[in-house]
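A single protein chain has been removed from this complex, and every other one stays in its place.
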């Protein structure tokens, strides 16, 4: 374990947790567990959010394995235009 | 009778008959008869055409009376845009 | 019947379009603009290539029809502004001859409003176009 994962936060979420990007050593190679870890740290559940792993949008209930150097993005709903 | 009518021609029709505007003394106060008179003069039947009397589009089969100083327009199909 | 300036001598320049856009920047309730531009195509018709279109119109009837189109467009759609411009005289291939500009609070209706205005102008406004070919021969434009 202890893969290094880059995590990027955007918009309202980045503002609320006061962090745009961080690198963390994941305790598990399961994405859901990593997100649960971030939830506990930042109380992310108060936000509607969209998840992207290595620039691919994913569903949280997917059983996804993360690996070293992956980039995870935590995004609020899109508001372009 | 002998009302003076202004007749305007546009586009392909004006080009073909070599006339953009003329004033004629109508022999009858019936529009269809006036148009028949113009048909004979210019062979207008070779053109698809739209008729406007005093800036109102009209149907040729309407029974319309013309009066002195009326403006009749003989228009080819519209081609704006 | 309030008459709005619609007809422009020659081509409609990109600068004219940007000035129209700039004029709407003081209207802070507008959220969406939609613009239609008609550009003269260098169509090939039986081996001849269109070089320009020369537009003419029956202006008195055109003004009347344009007024009706304005009225019914504002009745049908929830718009802040609507402008129509059309060239008269010579417009070369690649140049713009028709400019419809629709603005609204929200984007929802602008596309349909633009299409409605474009179609009404093509169908109801007495404008005629002489397609002039490179060899200086010509034929009269027919809308399909």
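We just call them A, B and C in the order they show up, numbering each chain from 1.
As a convention for this text, a contact is a pair of C-beta atoms (placed from the backbone, for glycine too) under 8 Å apart; a residue touches a chain by one contact, two chains touch by 3 or more.
Just so we're clear, the structure is a prediction, and the values are computed from it rather than from any experiment.
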Left-out chain, listing which of the shown chains it touches: A, C
Residue ranges of subunit C at the interface with the undisplayed chain: 14-15, 17-19, 21-22, 24-42, 93-96, 105, 107, 110-112, 114-115, 118
Residues belonging to subunit A that touch the chain removed from view: 8, 10-12, 15, 50, 52, 55, 57, 71, 73, 75-81
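Please note the rule applied: only the chains that are shown with their structure count from here on.
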Averaged-CA centre spacing for the pair subunit B and subunit A, given as whole angstrom: 75
Interchain centroid distance [CA atoms averaged], subunit B/subunit C, Å: 27
Residue list for subunit C, restricted to those that touch at least two other chains: none
Multi-chain contact sites of subunit A, meaning residues that touch two or more partners: none
